[in-house]
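As you look at this complex, bear in mind that one protein chain is not there, while each of the others sits in place.
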Amino acid sequence: MSTPAVHSLWTTAADRIPQIGAPKIEYGQLSPTLIIIGAALVGVLVEAFVPRRSRYYAQVFVSVVALCAAFAAVLGLAADGYGTTKAHIAAMGAIAVDGPSLFLQGTIVLAGLVGLFTFAERRLDPAAHGNRVDSFAAQAAAVPGSDAEKAAVKAGFTTTEVFPLLLFAVAGMLVFTSANDLLTLFVALEVFSLPLYLLCALARRKRLMSQEAAVKYFLLGAFASAFTLFGIALLYGYAGSVSYARIAQVVDGSVTDVNPALAGTMGNDALLLLGGALLVMGLLFKVGAVPFHMWTPDVYQGAPTPVTGFMAAATKVAAFGALLRLLYVVLPGMRWDWRPVMWAVAIVTMLGGAIVAITQTDIKRLLAYSSIAHAGFILAGVIATSKNGVSSVLFYLAGYSFVTIGAFAVVTLVRDAGGEATHLSKWAGLGRRSPLVAAVFAVFLLAFAGIPLTSGFAGKFAVFKAAAAGGAAPLVVIGVISSAIAAFFYIRVIVLMFFSEPKPQGPTVAVPSPLTMLAIGLGVAVTLVLGVAPQYFLDLATQASVFVR
Amino acid sequence: MEKLIALLIAAPLLGAAVLLLGGRRLDRVGHWIGTLLSTASFVFGLVLFTDLLGRNAEHRTLIQHLWTWIPVEGFQADVTFRLDQLSMTFVLLITGVGSLIHLYSVGYMEHDERRRRFFGYLNLFLAAMLLLVLADNYLLLYVGWEGVGLASYLLIGFWQHKPSAATAAKKAFLVNRVGDMGLSIAIMLMFTTFGSFAFGPVFGHVDGASQGKLTAIGLMLLLAACGKSAQVPLQSWLGDAMEGPTPVSALIHAATMVTAGVYLIVRSAAVFDAAPDAQLAVTVVGAVTLLFGAIVGCAKDDIKKALAGSTMSQIGYMVLAAGLGPIGYVFAIMHLVTHGFFKAGLFLGAGSVMHGMNDEVDMRRYGGLRKYMPVTFVTFGLGYLAIIGFPGLSGFFSKDKIIEAAFAKGGTEGWILGGAALVGAAITAFYMTRVMLMTFFGEERWKNQATRSPEAPSAEPAAEHRGETAEPHPHESPKVMTIPMIVLAVGSVFGGGFFSIGDRFLYWLEPVTGHSEGHSPVSAGEVTAATMVCLVIGVAVAWAQYGRKPVPAVAPRGSLLTRAARRDLLQDDFNHVVLVRGGEHLTRSLVYLDHTLVDGVVNGTAAGFGGLSGRLRRLQNGFARSYAVSMFGGAALLVAATLLMRAV
Amino acid sequence: MSFPLLTATAALPAVGAVATAAVPAARRTAAKWLALLVSLGTLALAITVLVRFDPGGARYQLTESHSWIRDFGVRYELGVDGIGVALIALTAVLIPFIVLAGWHDADPLETGSRRWRPTQGFFALILAVEAMVLISFEATDVFLFYIFFEAMLIPMYFLIGGFGDRAHAQGEQAAATQRSYAAVKFLLYNLVGGLIMLAAVIGLYVVAGNFSLQQIAEARAAGSLHMATSTGRWLFLGFFFAFAVKAPLWPLHTWLPNAMQESTAPVAVLITAVVDKVGTFAMLRFCLGLFPEASKWATPVILVLALISIVYGALLAVGQRDIKRLVAYASISHFGFIIMGIFAMTSQGQSGATLYMVNHGISTAALMLVAGFLISRRGSRLIADYGGVQKVAPVLAGTFLIGGLATLSLPGLAPFVSEFLVLVGTFTRHPVIGIIATFGIVLAALYTLVLYQRTMTGPVRPEVSAMPDLRVRELLVVAPLIALLIFLGVYPKPVTDIVNPAVRHTMSDVQKKDPKPEVEAAK
Partner (left out) sequence: MNPVNYLYLAGLLFTIGATGVLIRRNAIVVFMCVELMLNACNLAFVTFSRLHGNLDGQVIAFFTMVVAAAEVVVGLAIIVSLFRARHSASVDDASLMKL
């Protein structure tokens, strides 16, 4: 392009500057997020000013209150019809307040709450020097096995920072699902990723693995977010804006005020496709879809199990929420470009996750691969690109998150001298020693396997139904096959627990505090309710399945 | 009057139920209950018989409908009984001979602690046999058909602790099953052809049916008859069936059950008359069997097996006659009845002999018994004269008629069949004389024998209870056993004459079977003469061999034919090699295949996924940078694919 | 809104299962009695159903219908036709005997933790299976059926894998591994079948928009159901595959021998006499009802497979060395008959098939349970380990023989009626297949008699010389079954009267008429 044109542009841009007004923020509609962030900040202050011995209680109190309040706020907004009729875009186009965002925010907040219970559990580990300890490092900074660490343990330090970190992560996720422009999306992504990186590093036992998990997660996460950011840059370049609505218009070609001078970049499809692809890739990384899944097993294994549970549940929810919004709001115009690609991704994810899981020997890695396979199933619903698709995905996520947290909570209970006994061989004969725990875990496994009368089946059916209706019958068949494969290893665990003789020096099942019990109980309850009488929640999901544009 | 028909069956059935469910407390009286009830059935039979005689020929068919058995769309099977002259004849034969043999068994099985059960089985057999002959449709007949099979299975294998007995029983049942297959296929064919398998509709619509279908039905019925009546090629079981107690051999494997095949063919006369090809097949089977059985009969040293061979051959005569159509039906049945008398008598005699000889069955260890057991000798002798067709005795009348009828078939067939029948007559004379001589005449070979020879093992372990002694002391059997023998002897002497004088039997049966005089190329007189000649030859040869020179106590090697005949003309070897061995190999290989192939495919798939998984998980090598590589590669693919999509 | 009889029939055992499971560990006997009572109560309810059912009435009776999962077009719809009633009765009749026969099968050897309650679990699981089976016989909503068709696997799986024969040749450890192998095999086979069916179920929803048999039938009648021929066939295959695994049909049968071999006799009976019937029942109701065209299209292949099952199963039964495996292969052969009858598409064939389901249930129960008693005495499943039993335990031997005779469908016993109907029904349409199938009866005689001869006859083996005869409890199990066999063999009318109308409906579903007999056709 020619320099004078650019110059004139520059001047016009210049004299537009003073017209910037004060931003208008609908605090009420953002209240869930704001509450959580506020609580998180309070938590930081607590860390700073409350004496050590009462920090734990203060933190738990603050977090619980905050999460409950946030959930109440979500319900309130939904009751006011912000999910359906009054759905609109708030905060100067940065945040969308609509059905999906509210539904997912509700799910995330609940997941956060249940996760918090497992975080706050301090009955499982044997008391060190007379003070109860949770599953987080006494002092993260202390070198594993060093005198400093011993001292910290002796002094009864606990890392109560985990609570504010959890809250920050939750806040980020809340924004992530409802972000309505790419910048917000990116910031939210970082806001919930960074705390998770830290949480991964904080395991009390097996700290080396924990730190390794954190490093891997961090480096790969940063790597992925760089791609995301580049994608955003390209989309910005394509549309000249980062707001979803604007980009969508440009994609549809319905945008009016195209500056002829910008023909070079504006509406250049290469930019669109590249940017879209990279952005989607960033989200698929968070989802844990093949081939961006490889961090999942290691991180799930290394991270403290409560964190794993929370991460596995909430991250998936948030990431799928963002993915849905991106594909349904921003890129519906280029559906025919991304659908086939997504098909491929969904297929390899379903099969890959299921197949590799067959030979796993560590229960946490096993669950990690199963979560990958599930990501594949959910993608099948995403691909449906229909109202049904959205609602089915929402339903699936809600059901899945509770099963996951519950399952990992059970994992925290099975312990031996070295902490949690995650190697499968140690689970042999668990059904003999403590039938109840084994039965509960079996229920979760059956839900994962999608056996009827569990939430897993209802969700799977909903998703596949949407996919089939959306003309993706082959995908359904492959999904069915891979869930058959997946069934194999879930069954293997059940066989192990019930039909093999208990090992003489096998692990013991710790009796948890009401917190973990609550987490597990909630998991079971939701699993069965969504399995037996899912109609109400399906209605909810259906109502909430419209994105505001 | 119809009401009585059900009672015919009910009585022995009740007996079976009581005796089998009653338990040990009935051990003392069980056998009398059984005998009583079978006799009761015989009495009912007589009552009905007199009633039939009271009616004129065309009203001599009684129908009793009890209940609808299998009502299904377009498929109607009823429990209905039909009593006409034919079934009446059988009823009397079955219940009469049956009762006598019950009586005989009271003595014969005296020392067996499972006597109660034995009588239970006998009653069960009577019930089934009566059901067979009284049924008004083929499906119900089939029930009786398999019922007698079951009873025969239970009775042959009555001494189950003897493997040979158990095997023989199994064999009998299996071979019969092959025949039953024929019957069931025949029934299906009838259903597709006539839409029914009740006698009335089937025989009524024969003319409406196609030739092919009728022939098929006929052949299938013949297959069934072969199985039950031990006709070639399904005859192999009868010899082994002699493992059963002798009364069983007498009742089931001589007098009644084995003749069921003949009944079936005669009963289906309407079908066969319309299917000449099938009839030809029947005659052929009959002719072959009558020779086959006779030859086998000559070679056996086991008295019961020899008699079994003769049974086979005699039934061969009946089947041959039945195959001749209206010319022969009546005589088939007549021979059946007379044979029922004398063959039962012969078997009971044999039983009595064994009874006195510590259950020795090897005739080479008999000899000169006539002065030790006179009654047995006389009754047996009369039976012998009857079966070889000595003029004036039963066999003479019935067999002679059959031979005539065979010739009357006309054409070369007539000559062949007639010739076969004649030869058969000669051989019959030979082997029966042989039995007679070896048993009752000659030197007393049973004296001063240390041990039994291995190749003649005891047929009846009842011996164990009777206290085995090194040397037998032949003695006459008790009254309870001899009386039935005497009665049967009387029957075998006068039966034939009674029937034939004034063709009583013919007129009695004709309304059911129909009758026509064939025009024989040879006159009745000539036939009789020929028969007589054959008879004399047979007897003479036998005398020359076994009468004049002493019988060796151990069987000589004998000619090739003899050796083959001893083994049922190699039939058993054939069965063993082809069916048994072949079957074993087949099943074994199938078991192997099921494990390796069918199961292997599935396990293979599972293992395949396992291996794939093992390989894939190696990608997860723990190095963050390789993960990054996969991400990078994935991103590249994603981008490339997206661009490609647009390009395409 | 009348009293929901069908729901009650299925709910009672379900509740009973929970109650039984809740019985404290020490009160083992109480749990047994509770289970027995519940099963008897269910029987009473089932009889009420039998009484309330009017053969001349509507196709589906005692119907209940409630909305359940609107989004999936799923309704809680129950209703029974004659076939359903017959099978419900069969199930309700058999379970008490199964419970009684398994009285001591689950007494714990070693007591694990104080919360480990195998006995309670055993009976609770049996009741749970009963409940699910009953529901799937009653469901007139495909999805509802599917759910319980699948869910059934879980309790069955624990029954097979958790409880085996006491004494085992290679010791308890080896037994455990074999058991769990059998259980996993059972579960995976059926799960794969079920999941393939799931795909078809989803497809059906996409095509029909709901799962109610009646609505779909009406839609088809009204011509408002647009199902492309190819779609129909694919869906049919999806459904049939699942049912063929369950039934089981060659070559999907290999799970059955393992499962029956490793599980205790009562559970084996539960598998083959009750649970597998769901498969054949579903073929009759869903395959033919939903996809008549496709059913007719697939008939030749299925008939051939059924024929193979008949002969193949019988031949393998002959070759077995393990009593239970032998019975299992015999059952495979019998299921071949059932499937053949269903797809012969004649009313004799289908009535026969339904009758066959009932009779086979009873006869296998009789044979297998007696075999179980035998095995529990000697502690071995190998035929070679027996001999001369009839000498020491005549009653046991006698009942065993009767069970065997029923298996080889001796006329006068119930199975004969059904088997002959199936053969006739097949013969009228496919003579060759009918004739070949008839060979099955010879083979049946072979394996049964060989089994009897090797175990019961011959000289008494020292190991069995001290074997006690049937006890009272065991007689209580066997005698009624045998009585039933004889009664239904002599007077099957009560059953056929119920079944015939239902079969008439199915025949009209597939728009098939019975072939006319030759003489009438000639006129």
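So that you can tell them apart, the chains are marked A, B and C in the order they are listed, and the count of residues begins at 1 in each.
Following the convention adopted for this analysis, a contact is a pair of C-beta atoms (placed from the backbone, for glycine too) under 8 Å apart; a residue touches a chain by one contact, two chains touch by 3 or more.
Given the structure is predicted, the values throughout are model-derived calculations rather than measurements.
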Which displayed chains the hidden chain touches across the whole complex: A, B
Residue of A:L198, A:A384 or A:A519 touching the missing chain in the full complex: A:L198
Residue among A:A226, A:A344, A:L436 or A:A525 that touches the chain left out of view: A:A226
Contacting the left-out chain in the complete assembly, out of B:V522, B:A628 or B:L644: B:A628
Touch criterion as defined above, residue of A:F136, A:F186, A:W427 or A:F489 at the omitted chain: A:F186
Of A:F218, A:F395 or A:W427, the one touching the omitted chain in the full complex: A:F218
Missing-chain contacts mapped onto chain B: 617-618, 620-625, 628-629, 632
Chain A, residues in touch with the chain not shown (by the definition above): 1, 6, 9-10, 12-13, 140-141, 143-144, 183, 186-187, 190, 194, 197-198, 201, 207-209, 211-216, 218-219, 222-223, 226-227, 229-230, 232-234, 236-237, 240-242, 259, 262, 264-266, 297-298, 301-302, 365
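The rule we apply is simple: only the chains that are shown with their structure count from here on.
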Most remote chain, CA-based centroid, reference being chain A: B
Distance-to-centre winner among chains (Cα means, whole assembly as reference): C
Two chains sharing the most C-beta contacts: B-C
Distance between chain centroids, defined by C-alpha means - chain B, chain C (Å): 37
Averaged-CA centre spacing for the pair chain C and chain A, given as whole angstrom: 46
Centre-to-centre distance between chain B and chain A (centres being mean Cα positions), rounded to whole Å: 81
Residues of chain A whose C-beta touches two or more other chains: 488
For chain C, residues that touch 2 or more chains besides their own: 188
Partner chain B, residues of chain A touching it in the complex: 215-216, 219-220, 223-224, 227, 269-270, 273-274, 276-278, 280-281, 285, 290-292, 294-295, 297-298, 336-338, 340-341, 344-345, 352, 355-360, 485, 488
Residue ranges of chain C in contact with chain A within the complex: 67-72, 112-113, 115-117, 146-148, 150-151, 153-154, 157-158, 161-162, 173, 176, 179-180, 183-184, 187-188, 191-192, 195-196, 198-199, 202-203, 205-206
Residue ranges of chain B touching chain C (in the complex, touch as defined): 20, 67-75, 79, 139, 142-143, 145-147, 150, 153, 157, 160-163, 165-167, 170, 173-174, 177-178, 180-181, 184-185, 187-189, 191-196, 205, 208-210, 213, 583, 586-588, 590-591, 594, 598-599, 602, 606
